[in-house]
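These notes concern the structure reproduced below.
Missing here is one protein chain; the remaining ones are kept as they sit in the complex.
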Amino acid sequence: MKLTRRDLFTWGGGAAAGLLLTPVPWKLLDDTSIWTQNWPWIPQPAHGPVEVKNSFCSLCPNGCGMRVRMAVGWPVGISGMPHHPVNQGALCPLGFGAHQLNWHPRRLRQVRYHGRASSWTEALVAFQKACAAGSVAIIDGYPGRAASSLFQSFCKQHGSYGVVLCTEERALGPYETWSGVPVTTLGYDLENTGTIVSFGAPLLDGWSAPGRFTRLWSERAAGMADPQLRLIQVEPAQSRTAACAWRWVRIAPGSEAALAAALARALREEHLAPEDTPMPPATLAESAARCCISIEAIRELARTMVARGPVLAISAESNSAVAALNVVLGAVGARGGIVCRRKRAESYAAADSLTGSFSAVLIDSSVPADFNPNIDAEVFRFAGWEGGPGRADWLLPAPGFLEELTDIPTAPASSIETYTIAVALAPPPPEMRSAAQFLAQVDPSAPLVEQVIHARCGQLFHARTGRLKREQSTAVSALDSPEMLKKELCHGAVWVDDPPRAGGIRCRLREWPQPSGAAPCAATWTTAWVPPVLPPLATKLYQESVLRETPPRSAI
Amino acid sequence: MFPGVDGFRWSFAHIIFLSAFFTVVLTILGTLASAALRTASDLRGGRAAGIAWKEEFAKLPETERRCRHELAGRVASRLCPNAFDCRHCREYGNYAALPARNETNTLGLHYPDNRFYHRGHTWVTPQDDGTLMVGLDDLAGHLVGDPDVIEVPPEGTEIQSDGTAWQMKKNGHTIRVRAPLDGAVVETGGPQKGWYLRLRPHGAVDLRHLLRGPEVAPWLAREIERLQLELTAPKTGPALADGGVLVAGMMDAMPEADWDAALAGTFLEA
Amino acid sequence: MASAVLTDRRWIARGAERTSSARFALWLAPWAALLVLGIYAAGLCLYYGLNQTNMDNRFAFGLWIFLDLSVIALGAGAFFTGFLVYILGRADLKPILNAAVVLGFICYSGAVAVLMVDVGQPLRGWFTFWHPNTHSMLTEVTFCISCYLLVLTLEYIPVLLRNRQLGKGQPAAVFEYRLHHLVPVLAGLGAFLSFFHQGSLGGLYGVLRGRPFAFREGFSVWPSTFFLFVLSAIAVGPSFLMLVTAAVEKLTGRRQVPRELLRRLGFISGILLAVYVAAKSIDTLIWLNVTSPSVGFAPWEHYAYPPFGSALLFIEIVLFGLVPAGLLIYPRTARNRRWLLTGAALACCGILLNRFVMTVQTLALPTLAFDEFLSYIPSWQEVATFGGLIAYGVIVFSLSYRYLPLFGQEKREATDVSGR
Partner (left out) sequence: MKARYGMVIDVDRCTGCGACMVACAAENNVPPAAQRATARTGITPMLVHKVSDGAEGEDRREAFLPVTCMQCEHETPCVTVCPQQAVQLDPATGIVMQMPQRCLGCRYCMTACPYHARYFNWWDPVWPQGMEKSLNPGVAVRMRGVVEKCNLCHARLHAAQEKAAAAGKRTIDQHDYAPACVEACPTGAITFGNLADENDSVSRAARSPEAFRLLARLGTEPKIYYKSKRPWVRALAEPHTAQSRKEVQHG
């Protein structure tokens, strides 16, 4: 039979009608919704058991305790470690996204020499040549670690060791000069202070271990008309800290020293400070003019300060005037003031004070990315991420976040001595080596980080002081072996020394110091941040909202 | 539909809403379907030709829808309301009684009085044996000349009044000749025979709707006037201005003229 | 114009006078170009996502929604004329019915097309039919518009089949005949649907409890804007129809419909506009003095942010409301073609402004105390899509005019011309 057009129409129509009676169209409809859900390029989160592990943030020297949610072997989430003695469960905003840093597009994945790809062997040869040629300098941004001690012992033979201290420790500089006690053992006894006069220190915005003061503030000061802890913020602009402070004193930019002097003088004039303390030369009128506030305001401020002791003045950067004010206030060595954490002191040379000629400079990955050695030599810089402003001939890929075993010494400016261990939670990509591992290749006789840590645990155990802090704390003396101690530390316990007795530091200061120290620079919210990149999700804070200003170094 | 959709909860609102919606949808589809079905039944029931013609008639310009009595001068102006089918015209009788202006000038065209003429330029002559001869009238013949192709229906075909009687092709134009009346084809002729179809009518033959006698000449005059307008392309110049004899095979004579319109007008295409 | 070359002559109704194919092509060319650009822009939005637009989380609705609301309001002429002709039996409006249908079809199909670009997941458009939320005005809109578009398509088919070639052949002719006889049913249905979604488009904003600028109290489930939108739409629909007709007459240089028809449209438009203005004023007063203050928004707050001053309200109600109503009703102005068209134009501007204020100002105004007043400039992709829609409309209408009997009057006039 021949097929007419009419037949075709009939057939087609019938087919269409019939199709509607089958489940086919509904299935198709349902599928479209599924298709539109998972395009091939939309990633699906891996499914697997989630376990929580304790570790410590190694991105800045504060070593905040964090709980890391792990799924199928990878960190998938971070939260604070509530029982941590210093940060008490609080983290800075950057910490919460840190686990994504290891996949940052700017992750340094191979050895680079002057920008072009190179290899470890070449770097090793070059470094050994340099060692042979002369002495080398090793610069550490996080002293006190096991790795640091390896650096030091290496430098004993091959050169010299310098450190880059964080601002909180630099601010303690004057006390070291006047008392001889090294800054790395000094701390602020914030927990016992009644009034804090902050000269521009971002106490509530990433200062020291972020949680330490914010927790204190939120418990003793936040929103209270007459708080137990009075925070007086002296700052030209209304920073976050100023906005949250009990009082905000606005002064002319850069007149912190002048105000400190004025306060000291006011205290002396009003007989609120002992006679043997130094008297600032400048009259109140002069200082008042310098700070652009009235004399009455200064006097009133001085009286308010001391109204609720103990009083402590904190400066953002090293500022001898503010330090001297603390001396006048008798805050040095006193309870709620500046305390010395331990007797056995160790003093480091500042990196930029290193003198002599060097054939090579090795910069550890803990050194801030914007640090530039003022030494004319070949620079071997370890870094987890590219793009730091710092100078480097050799860029050496170091393990990233939570990718290496390291021990966590006491946080800067902490009032109590702590020690713990951060184990590697994620496997570092191949090609990654820490500075310590690199040096071990140069000098095979040197011990490994693991061994040093083990040794330190042994010392801690045999000293039998302090407690192990976990959900509940146990005295070290109650433990039965160094291994047990180490195991505890590896699982998130923190060793805490017995609280220091007041004293231990005395500052003899005859007359008021000449203004010294770095000019106060406004601290950006990423000051404490070491790597040259930010966690991708940090964009929520500046790009995707107007909460914070765009930081100088940010990748995505 | 909804069962199986997670989290979906029926509510009274749904019932109302959805029933309203589906009523609407069904009405729409129903309308469409009924239109389609009726069309189909019309096509099957042979009503198609009639309907199609009525539709087409409505699209014709008014000048081509004039009543035959207006042509004959029995009435000043009248539009045909019945698609030229006077068999159902109520007024036919009243007008037909009136005297017609007796004009006989067929402009030299051959229009014998014994023939009945359809407005689509076909003629019909009843034969003694009861069959009907159907041919193309002289004007149309002059226009078309001898066609390139002629498609006459095979014998036995039922053709319907105002439907297609036969088709011709000329210079790329397809010409559909409308059937003057119903009937079955018993014999087919062609131009040389002078006639095209011999039809056997069903039942009594009513030729009332066809033009005859005095009506023919005025109708012709109108047709020629129309052709004059439609064919007067600038190049050709007034073709029939002299009102004299038409040249045979005008489609060949002046190919550049607007034959599309002319033919459509002549054979009652919209 | 017998001399004009018409290569598409066989498609044009015999006797109808049309410009030469070349000139027609010339007229279409720029519009076609604009349409292509629009399609390209829409393609970008579909392929790369809506980041191609300048909309954002605060301005979640932008140019497109404004466009859709306006276009659909202007397209109301279609259903309203149908309603008048078939339901109220105003046969005198018949000559303009086809034009109205085509216009409506253009407006609705265009609006729906743009909506499909506007949503983030067009492939999920059917979800609304799958698990509808009957409390949402948008559901109502979706259902009604999709149905009404279907209706318009069906109403458009007979018009299409009146084309000289498309209508050829018995099946087509018969189908046209049959469908044509059922059109009243469709018209009735269309009227019902349109009354609803025109309203629910208004309700769309009236129910926004969170946006005191737009929120209105209402009757049962529908806020007052529901009824205001219906009124304004049917008031302005005829005016727009009038403008378009006038534009066609201007372009073709020939009268398409009798004068009195335009005037009659104008009168209908004017009366309804007057009613609308009255209702709108009352509603505004209630809103300013009761609804808005009751949720803590002082009346003048809404107009504290230039350029959205209270002048806008004045313009909308008086300049684009009362004035055109007067022009369209008052016999002496209505008899003057220029005034009549001015009135119609003003009325259309009025509805545009109203829809603009509803869509844009609502989103621009702050709600939280610490919000900012935001502004938004559409990206070229948005504007191009907009342009594409307009081009689409012009092209479809031009084609329809050239090949279809849009204006019933025309044929007689055409034959008159040829009979001269």
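Order of writing sets the chain letters: A, B and C. Residues in each chain are counted from 1.
We adopt the following convention: a residue touches a chain if its C-beta (ideal position, glycine included) is under 8 Å from a C-beta of that chain, and two chains touch if they have at least 3 such contacts.
Remember, it's a predicted structure, so these values are computed and weren't measured experimentally.
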item	value
Residue touching the undisplayed chain, where the options are A:250, A:308 or A:454	A:250
Residue of A:58, A:179, A:198 or A:214 touching the missing chain in the full complex	A:214
Option from C:36, C:247, C:295 or C:377 whose C-beta touches the chain left out	C:295
Sole residue of C:138, C:349 or C:390 that reaches the chain not shown, by the stated touch rule	C:138
Interface with the unshown chain - residue positions in chain C	49-51, 55-61, 118-121, 124-125, 127-128, 130-133, 135-139, 142, 204, 207-212, 294-298, 301, 304-305, 362-363, 366-374
Sites on chain A contacted by the missing partner chain, in the whole complex	33, 36-39, 41-48, 50, 69, 71-72, 74-80, 89-97, 99-100, 102-105, 204-206, 210-211, 214-215, 217-218, 222-225, 238, 240-241, 243-244, 248, 250, 535-541, 543-548, 556
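The rule we apply is simple: only the chains that are shown with their structure count from here on.
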item	value
Chain-level touch network, classified as line, ring, star, complete or other	line
Central chain (distance from its CA mean to the mean of all protein CA atoms)	C
Farthest chain (mean CA position) relative to chain B	A
Centre distance in Å when chain A and chain C are each reduced to the mean of their C-alpha atoms	62
Centroid distance [mean C-alpha coordinates] between chain B and chain A, Å	97
Intercentroid distance (Cα basis), chain C paired with chain B, Å	41
Residues within chain C bordering two or more other chains	130
Residues of chain A engaged with two or more neighbouring chains	none
Complex contact set, residues of chain A against chain C	29, 32-33, 35-36
Partner chain A, residues of chain C touching it in the complex	121, 123-124, 126-127, 130
Sites on chain C touched by chain B in the complex	2-3, 9-10, 13-15, 130-132, 134-135, 139, 143, 147, 150-151, 154, 162, 164, 167, 169-171, 173-179, 182, 185-186, 189, 192-193, 405, 411-412, 414-415, 418-419
